[in-house]
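Only one protein chain is missing from this complex, and each of the others stays in its spot.
Let's look at chain A:
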Amino acid sequence: MGLRVAVDQTGPIPLAAEFVCQPGELLALVGPSGSGKTTLLRTIAGLYRPQGGRVECAGEVWFDAERKHSLPPQRRQVGMVFQDYALFPHLTAAQNIQLPLRHLPQPQRSEQAEQWLAKVRLEGLGERYPNALSGGQRQRVALARALARDPKVLLLDEPFSAVDQVTRRRLQRELALLRQQIDIPIVLVTHDLEEAAALADQICVLHNGASLQQDAPESLFKRPASPLVARLLDRHNLFEGVVVDADGKRRLQWGEHYLEVADGLDNLPLGEKVTWYLPPSDIVLHRRGRPSHGERENPIVATVSELVVLGGITSVSLSVNHGDMLRFDIATHAARRNQLTSGAVVKVSLLAAGIYLLPGHRVRADAHDKRK
């Protein structure tokens, strides 16, 4: 059950994407602009018909290119929130919400519209026309209209991009709360990684119309499938190393360091060049003069090359002897306490459990990968 989407076409927009979304789950489609996110969403809604592929929702086939089967949007029962909300300007908020309820008798329609207005906290604003509502209120009307139809899937196309930061936070919170009441797949299109990480159960990374990886945010950020995914997720700390034998133990040689790795090293042949990734949270700064947690694990001496203070968080770049750059964030007060200054020499540990060996990829091998 749930939503299963597979799309494949060579042009005019090249697509090669596949993803699933279970009932009650929120899947975020992330990727740079032009990566095909919105086109995929429109494919689910039936507003775009790709050359090849299959869309299946709640056990029903909505689109099957092979069988030349495609339900029109009217019969797919999707709830869609458009990027600019697409509210009908000549209808009041309540009438907008009533429009998908035309199968009900009028009294029931108004009653349900009232209920939805209450659910999205717009009581008393039902008589207003869209142009008399704020951006956040419009978004709520759009959400209520999408859900009023009792849809089998909820599609959100960058729903928070047209409102200010404060409103965005509030609407995101409300969506998280509303989710608990609905048991359908929710697909969210966004280019905001933080938003995706905060709201989604699953993230699907898209690039040039191709789905590269689908995973839970936590594992995605710790275990990107390829250097490209890591780059698209704005992950740094992507390095190259060689599998070596040091004193009878498998180690990962990185410059002059021999790193201990918790997982995956034993399966690789000696001499193999690998790309590895380290989540910034697995870089531990040693405190001056006092022992730190995990201090013996892969200790590295490095020079602070850049410090960027962003409010309570300081972003630290460390230059390692052989030229690679380690990046991580620490609390600004911790940076002060440890007297981090540009040019200072510090010690850090690279936690063995955090080191992730990317399967079969070399750094930048696919940096300019353009789909054929």
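Assume a contact is a pair of C-beta atoms (placed from the backbone, for glycine too) under 8 Å apart; a residue touches a chain by one contact, two chains touch by 3 or more; residues count from 1.
The rule is short, and it goes like this: contacts and distances are computed from a predicted model.
Colleague: Leaving aside the chains on screen, match the unshown one to its UniProt name from "Molybdenum transport system permease", "Beta-hydroxyacyl-ACP dehydratase", "Hydrogenase maturation factor" or "Cytochrome c oxidase subunit 2".
Modeller: "Molybdenum transport system permease"
Colleague: Using the touch definition from the top, which of A:100, A:126 or A:354 touches the missing chain?
Modeller: Considering all chains, including the one not shown, the answer is A:100.
Colleague: Just to verify: which one of A:86, A:182 or A:197 makes contact with the chain not shown?
Modeller: A:86
Colleague: Can you tell me which of A:149, A:236 or A:327 touches the chain that was removed from the display?
Modeller: For the chain that is not drawn, the touching residue is A:149.
Colleague: Tell me which residue among A:40, A:78 or A:120 touches the hidden chain in the full complex.
Modeller: A:78
Colleague: If you put the missing chain back, which residues of chain A would it touch?
Modeller: 45-47, 72-74, 77-80, 82, 84, 86-90, 99-100, 102-103, 129-131, 145-146, 149
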